[in-house]
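Below is one structure. I have some questions about it.
Only a portion of the chains appears, each positioned as in the full assembly.
Letters A and B name the chains as they come in the text, with residue numbers starting at 1 for each one.
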Amino acid sequence: MGEKRIIYLDHAATTPVKPSVADTMWSCMNTHFGNPSSIYRIARESRNAIETSRAQVAKAVGAEPGEIFFTSGGSESDNWAIKGVAFANRKKGNHIITSAIEHHAVLHTCQYLEKEGFTVTYLPVDHYGLIDPADLERAITDKTILISIMYANNEIGTIEPVAELGAIARKHKIPFHTDAVQAIGNVPIDVRTQNIDLLSLSAHKFYGPKGCGALYIRKGTRIDNLIHGGGQENRRRAGTENIAAIVGMGKAIGLATADIEWHNTQIRTLRDRLLNGILEKIPHARLNGHPEKRLPSNINISFEFIEGESMLLWLDDEGICASTGSACTSGSLEPSHVLLAIGLPHEVAHGSLRLTLGDANTEADVDFVLEVLPKVVSRLRAMSPLYKGEKEEKRNV
Amino acid sequence: MYSDKVMDHFKNPRNVGEIENPDGVGEVGNPVCGDIMNIYLKIENNIITDAKFKTFGCGAAIASSSMATELVKGKTLEEAWDVSNKAVADALEGLPPIKMHCSVLAEEGIHKAINNYRKKQGLPEWEEKNPHSHEHEDVTCEH
């Protein structure tokens, strides 16, 4: 096949580790191997490295370092936040409120809790994927012990009114968790002013290592441990610390949140060039998610009459990495629960493409996609029984 | 974890040993908890002319014994009684929070030795301001 140029447009699935972060981790792995729980000097060095990283993560979200707990990633953080708060507060009530468009790490955890005797309300969203704060207010009962609403959606990029939702939760004295895995680095996050009690992060979404994340837990929040054992992480998350990854995460979050405005402008400009190009060149295409309240790097677009996987295969053949729904649903028959929740008919949901840009993408990448994608769509439409050809196209444009 | 001062007093402890025929002896701690401190005082004209210690315990316990004996030497009994655990910890340039109890042990060792002396002199014992309760994080040690 030969080495082909890869145009990576799936940054919402995962990002490459920044070379400077990889190098830091490698050298950390070779120097700070001491178990931070031990007493000797090389162990104290490991501990210091971890505490530096904790301070970096805390700063990025406006928390105190003592409120940051390292985990193995976004999924663990979500599971911990939800199960931990649910089990710790079971005597108070058994009702949880979340949304219909959460990541599976939240949704499947809630479904598990339903089997364990909890009741869960899944708030609907509008056509843009937005949650109505009034819906949240109405859903609260005196049995509600947890509200978990994501900061920004991983598929359609819609950014939720988190501060408003948090204020409602605060008013009712209910712990408020938000999955900010996709939001960090794109939106300025401040857990204090935004009334957030728990917040999930995952390092590999912002050019840090995979297998490392964090949960912010506001001081005073009642929560059970998810992983019991040794006294690590202030006795709240057992397991020998993944020092190299933690150090990498600290470094990466510092870089990712250093200049959000500037970074967003860059990436949004590129994204809009791609988005407008697609809408111009390809008929029967519609943007999913909110036009403005969306992640600057995200495009989610439906092409009628065709199916997503076949698009991906063609794009991959040209070296373009993209996705349809969320990465983890691939191989299942149901189209994305998010696209269904915003009201897309099944067949349209099946023809959706997600392109998420990253730091290394260039105008040349965008232009290449704009050259390839229309051909791919035409080719697939030409063989689609749903597509009535040119005439229909002309009529609708 | 430990300040340079703690490490200095741990590695080069002052006043290790026993005093022959001491005027006051204080034995505190409990081997079960991993700490025993014995304080020996020589007292002349109400002044502590010599102080020695023997300690079974962690780095902080040994450094606290060393520093406490240093602090009380040359002081009157009244002055020595007022040497608090905080004074010991401060003189050591701080102790980790979970090790503060080791400095409490030193304060108590001195108090016990002084009262042991007063008792032998037929004097009334002085009252502990904060009776033995040093905390290990959330557990309070009860002997």
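In this text, a contact is a pair of C-beta atoms (placed from the backbone, for glycine too) under 8 Å apart; a residue touches a chain by one contact, two chains touch by 3 or more.
Quantities reported herein were computed from a predicted structural model and do not represent experimental measurements.
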Subunit stoichiometry in the structure file as a whole: A x2, B x1
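What we mean here is this: only the chains that are shown with their structure count from here on.
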Euclidean distance of C-alpha centroids - subunit A vs subunit B, Å: 56
